[in-house]
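This report concerns only the one structure given below.
All protein chains but one are shown in place.
This part shows chain A:
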Amino acid sequence: MNVVLAVKQYVAKMIEESGPGMKVLLMDKETISFVTMVYAQSEILQKEVYLFERLDSANREVMKHLRCICYIRPKRENIEMLCNELRNPKYAVYFIYFSNVVSKSDVKLLAEADEQEVVREVQEFYGDYIAICPHVFSFNITGTARGMRWDPPVLNRVCAGLTSVLLSLKKCPMIRYQNSSEMAKRLAETVRQVISKDAGLFDFKRTDVAPVLLILDRRGDAVTPLLNQWTYEAMVHELLGIRNKRIDLSEVPGVTKDLQEVVLSAEQDEFYANNLYNNYGEICTRIKELMEEFQKKSQSQKKIESIADMKAFVENYPQFKKMSGTVAKHVTVVQELSRQVRAYNLLEVSEVEQELACQSDHNEALKRIRTLLGSDKVRDLDACRLVALYGLRYERHQNNNTVGLMEMLRRRGVGDKHRMLVKSIIQYGGEKSRGTDLFGQDNPMSRTRRFFKGLKDVENIYTQHRPLIYETLDQLFKGKLKEGAYPYLGSSQLRDRPQDVVAFMIGGVTYEECLAIYNLNRATPGIRVILGGTTVHNFESFLEEVSSTGIESPY
């Protein structure tokens, strides 16, 4: 059930099958990110793959001494380009792997193009997704919906990706979906169709308890992507943006040239792996420790007096160099984070956000939002967040004052576009389209639970919010997830407690949810949950998502 490993195993297998000798890896725009997410360049060089090329790059040179591993998505244009490639082969032999199901007619086209008999292998290896960490995958698609419906090509892509996840993990699941979402239902049906059309492919060894695919819609919880984050990975994504493990630091004031783009990878970077899910306070402490350790080491490196010192230096040098890279990277990142936190008053903003999401004191909340909207330290972006959150939270409150807050936004000078987006968010995730008990008001049980939660001392006011998906999955494992709200597709139902679950969120997930699922996995014995989303959002990308649905347009 490890998606990173699943893709990695596929790639390793391709390399193994292609035999010894110098190799080139030929990929398309998408597969290149599938591979780079799981393999570091240094790691892949060890396997004699020395060149990485895009299938669509023109003027690739003829290098007949290379063996070519071709890993591409089975798209029309890719097949065409590959056919042209085979007619005039640039490399000695070709090992072709498709990241998804390829049609018989496409195979025939390839066979006809292969006049020089250079093709040695054609296989389907279902790594058709971006594996972010062992329990999270995404497709990097922002903007899934047109109105309340699927954008058809996006539906096909998402369905292909989702089935490839199932195939790579060898799971043939029972499907449940969020009933309030038309899109969830549609995706569930499409996945089902693909599975039944190719039943032989999905015929895996039966486990005692069937795996479950749970399809959810972001509209069910539009609050989570609105919140500022305080755990390392989530915070970096929120404030700096992570794209395929890379973060762009070129905007950071005074950054050196080699740090303009850095890679954060839990596989390669021990510090990051250990601190991925730690909160901001802990990170700052750890960074201090790291700095001190580094200084100690660099001081001991400085005094090279005897030959023994020199030897020690040479022996430690690779680790030392690696460490100095790590230190410089994380110090820069954390410095930038804390600069932004201070400059934009994020602690205060976040406190109000959390209060909005988790408490229910309307007047107090309104008062504090007004104060913050009046502060010029607060970014416009955060002002919008607050108003959107307020709008969602107190949509039905008798003293709802969204209009007043919108007016304040206008007076702050927030542009039309952003004010429209605030409205769109409230529509996107509002009670009508939500269909979930997001704020725990629908049934008396959760209302009391919420009340008691309010009484208890919260451990950390900035991280008290827990995403809805945690609750949903927890209920699923306890067998309490309502049949009406999350029906099964088809007649068969799961009698036992589920064990392996793939939860997929249409409209994207967040790193806060990744952490929540991580914690759920750690806290619940005997279960494994994988979380997937069309993309991983921060607030800005979520705005894009919402605006691309184009709710305001008459549809």
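Note that in this section contacts are C-beta pairs under 8 Å (C-beta built on N, C-alpha and C of every residue); 3 or more make two chains touch, one makes a residue touch a chain; residues count from 1.
Just so it is clear, contacts and distances are computed from a predicted model.
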Missing subunit (named according to UniProt) among the choices "UBC-like protein", "Rabenosyn-5", "Large ribosomal subunit protein bL27m" or "NADH-ubiquinone oxidoreductase chain 4": "Rabenosyn-5"
Touch with the omitted chain, as defined above, among A:M37, A:A145, A:L169 or A:A516: A:L169
Selected residue (touches chain absent from view) among A:V107, A:M174, A:L249 or A:V263: A:V107
Residue among A:Y272, A:Y518 or A:F539 that touches the chain left out of view: A:Y518
Absent-chain interface as seen on chain A, which is shown: 1-2, 5-6, 9-10, 13, 20-22, 42, 45-46, 50-51, 53, 60-61, 63-66, 92, 101-102, 104, 107-108, 110-112, 114-117, 119-127, 133-135, 167-170, 201, 204, 266, 273, 311, 314-315, 317-318, 518, 520-528
